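Inspection log for the structure reproduced underneath, given as structure tokens.
With one protein chain withheld, the remaining protein chains of the complex are depicted in position.
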């Protein structure tokens, strides 16, 4: 209810504040006998880590430990508890913001809801919370990998620069997880510009999932796209989500938008791999609009806790954009949704091993 | 799990197929002592009803009956069961589609998931299912009204025509729930064109909620925006959702996007009334991208149940666009999310009557 | 949250009051392609029906209708909505009790919780609510039958008479579902006595489930026995639940209580078919203590709604004991728990068809 859990069957519960002792996640419902080691998780955590160019220089080492749920190198079906101790905690950077509300942040809404807020680095509302999502997503990835499903995210827009081409081989060759090398260079210039101006940028992340059997999802309120939308929108910086053609669908006609049905699948994927809330067996394609980082060095109007006008210039070590660090977070949310649905009951008679489910009709 | 329920505290469960005996909804968790009569619900159902211009001429009367949960004209806190008997059921219109899969519909994905599908009018996957949502939303509206919250939806784009102005007084003066009279006229021309072409159109619906206290929502996975996104994306035709500036945020800088904080609220509402997943007390603004109706008279390529190529031209009585009938459905989903969060536990010490919650800081 | 739903995957939601228009249940999550007809459900409803000897002479016909979820005689995987219209509704019998609180009933606690109560026949708190449970249980029975699981309940004590033998063939040969014919005769004498005295009786119901594969249940909070205990205790009249040796275990030693392990199962079943919250593959045995019907003709002390002392003698048509009508209700709750767990995810590699799961090790 308090909303720190996600998923029904593959279910995670995250905890921890930006400047507390540690943060972590408990994964309940991971199938047994999946090989798992800390390195599997560290890999994804490192992709989210700050310290890259254009990201905050804070030295968060983000070392994950597995505290339970493993025996002899494989999962046992019992809860997997992961912990990441906070190391580089300088809450004095944040003393000033204990008195005023930062525009674009949750400072005042938390205080209005709870009558108290942990102002050290945003406390629970800090993006640091997403490290636990990425850790859990890495476990989901291991499970999905055993079922032939892979998930990949990348940046399709940043600071007003939109990708023109989509070459997934380029993703790891630039600091933005950008599949278009020319766009990546323009993004870099734009980021340098904004850093000098003390401003920040938004962008768009796309996530693709391959290998999903048809029929994943539940057809009414728990449609696969509904769960993906909720999952991505639950990331602090995300303000929009679309599937397949998304908002562009609004301007299309039916004859343009419908993907013709073929024996082996569909001749086109405007649907983004989902029809009637159920996966079609085609690639699942989802995009998230990321708002600009609200912490900027430029002066902003606000009020203090007494309601008196104040000016704030956010110092401290901040990213210029949630991109690229948000890319593995978006991936994690998609992984978690898919892992959960892969464990939903399939009807009897249906191939019982969902990984082997019919892909052709 | 099977996903026919929505909400946690104000929780609904819908049932029924397009061409079955009836459809309905059970509302569990509605507070007691809310005045309620069938007319309250009928009002919203009538706004969703076909038979208006540009919508299907099927004579669905959609008469709702309240079967339980009322005593002496008020709710009792026990489940409210609503039923709408299906009247105009001609399943012979659909016999042909029992053999082939309609492009853009869930015909094949249902069959892949369940090994069976009720092909009469789409069965459970029919948009007729949304009548139950609208009925439940009307009950949520009564409850929210008692707390000072109102919700209103309207069309901001249809068939490629986008609204330039937003005058809510215009909404009920045209068949599209469109707040821009000039755009409404252009939409009408476009619809006539498409009807003649046997094609269909998509569009964009915007929903606004006024009067929400700050602090509604849960800050991590059950953010108010996450739940709204999931709610709207669970409507069959919706392919994208955005909050506040939404996808436009991606191209903005932090200094443009942040809403300055004032003593009484915020000077701007780019955030769409939500920060950190919690309502700010400003108007909540959310938009849904609606894909074109997939049932078109134009010939389309598909396959039959044996995987053999087939051509299909959808006859029968179909809408040209899910708009305007989807507008009250979008409203309903927003109403249901807000009603649910209004009953979430607020911390002790916080004003206990959420309706009276602090609006100013 | 408001608690009118039960189960996670095979999930039911019940609604309706004793003297409302109708009562019913929505079953969400029933697997597709299970043959189902109204008669399957009517059979169990008739076993719960009043009109038998020692039960209330009210003429509730309890005709069930299936409103959704079926196509061509089998379930489709979509919600199954069942409705039973109330026929013999004489609320004037209850007018008097609108003013005073009946001892042993929920009259005052409802009013304290909701600030309103439907006093017609107890409203939602009436045992009539259990008809919906029995209807849903009958659907669960059909599903479980397809997996080789059968569930049977019977009376082991009534009005102070306890069974000495347990011959299941006797169950349908007496009006109490009693497996001991001699005890049944003593029960009959006791019931006649109590009817003359205007008093009522309690008893004990036992339910057995055969054919469950080992490993059903979840090992910590959702142990199979925990769910069974919650399920049975959710029946209004039940005040105690025990598994296997139950309360007698408390006086046993470990060497007496432990069931020796054998290659094919266990040499003994003190555990009642459950170890560590998981089914062992042996017969599951659970008992429920049923309190005497609180509505008695003998004068009782109470207060009216103004807190003034009052005397009440309950007239109207009431049973002398919840037994035997509660027997199919207890069965239904066990059926619902088992159906739910049979659809829980089993680990990959485990036989995917739970019905075929390993019984021997």
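Letters A, B and C mark the chains in the order given here, with residues in each chain numbered from 1 onward.
Throughout what follows, contacts are C-beta pairs under 8 Å (C-beta built on N, C-alpha and C of every residue); 3 or more make two chains touch, one makes a residue touch a chain.
All values derive from a computational prediction rather than experimental measurement.
Engineer: Touching the absent chain in the whole complex: find that residue among C:243, C:284, C:329 or C:342.
Structural biologist: Of the candidates C:243, C:284, C:329 or C:342, C:243 is in touch with the missing chain.
Engineer: What residue numbers in subunit B mark contact with the hidden partner chain?
Structural biologist: Residues in contact with the chain left out: 9, 29, 31-33, 77-78, 146, 219, 343-345, 347-349, 352-353, 355.
Engineer: List the subunit C residues touching the unshown chain?
Structural biologist: Interface residues of subunit C facing the absent chain: 1-6, 8, 14, 101, 103-106, 108-110, 112-115, 124-125, 129, 157, 159-160, 194, 197, 199-204, 214-215, 218-223, 225-234, 236, 239-263, 267, 271-272, 275-281, 289-296, 298, 300-303, 307-309, 344-347, 349-350, 357-358, 360-361.
Engineer: Considering the whole complex, not just the chains shown, which residues of subunit A touch the missing one?
Structural biologist: The list for subunit A reads 1-5, 8-9, 11, 13-17, 20-24, 26, 28-29, 32-33, 65, 67-69, 71, 74, 76-81, 83, 113-118, 120, 123-124.
Methods note: only the chains that are shown with their structure count from here on.
Engineer: Nearest chain to the global Cα centroid?
Structural biologist: Smallest offset from the overall C-alpha mean is found for B.
Engineer: Cα centroid separation between subunit A and subunit C, in whole Å?
Structural biologist: The separation of the two C-alpha centroids amounts to 45 Å.
Engineer: Please compute the C-alpha centroid of subunit A, do the same for subunit B, then give the distance between them in whole Å.
Structural biologist: 26
Engineer: Starting from the mean Cα coordinates of subunit B and subunit C, work out the distance between those two points in Å.
Structural biologist: Centre separation, subunit B to subunit C: 38 Å.
Engineer: Taking each residue of subunit B in turn, which ones touch at least two of the other chains?
Structural biologist: Those would be 1-5, 8, 14, 113-115, 124.
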